[in-house]
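For this view, one protein chain was removed and the others were kept in their places.
What follows is chain A.
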Amino acid sequence: MSSLSGLPRRIIKETEKLLQDPVPGISAVPHEDNARYFNVIIQGPDSSPYEGGTFKLELFLPDDYPMAPPKVRFLTKIFHPNIDRLGRICLDILKDKWSPALQIRTVLLSIQALLSAPNPDDPLNNEAADLWKKDERRAIETAREYIRLYASE
């Protein structure tokens, strides 16, 4: 892996740990040509609206990582009050609540947790958030429909 040269020790360590000791339901593999770019797959958590879904994400570590947060985006379409049509995620630790003590692992765990607990009170996708507040059952049905269309293997 020649792309590892010049990479901060921290990123190498995190990558090694992610590969050797992956988080259940999450895989994160660095791109062959760019060790700062990860292909991520998150399985929809059990007994959540997203159960059974397989969601692809991209994660990029900017130059000033870990002082700056990683950039993460859903590639798979998802109906979720905190994830918009472009796959952008409304998560405080990816913005102002980022801390360099957090890691790729903790970020992905937080995203997994966001799938288990959608928060319509802090919406990024207004359509999903409104439906979630008005008619949660229909919202969850819509989320399942999206999984059938976009997030099934």
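One rule holds for everything that comes next: a residue touches a chain if its C-beta (ideal position, glycine included) is under 8 Å from a C-beta of that chain, and two chains touch if they have at least 3 such contacts; residues count from 1.
Everything that follows uses one rule, which is that contacts and distances are computed from a predicted model.
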| item | value |
| --- | --- |
| Chain not displayed: protein name in its UniProt record ("quinol--cytochrome-c reductase", "Ras-related protein Rab-17", "DNA-directed RNA polymerase III subunit RPC6" or "RING-type E3 ubiquitin transferase") | "RING-type E3 ubiquitin transferase" |
| Candidates A:30, A:49 or A:66 - the one touching the absent chain | A:66 |
| Residues of chain A (touch criterion as defined above) contacting the omitted chain | 8-10, 13-14, 64, 66-67, 92-93, 97, 99-102, 110 |
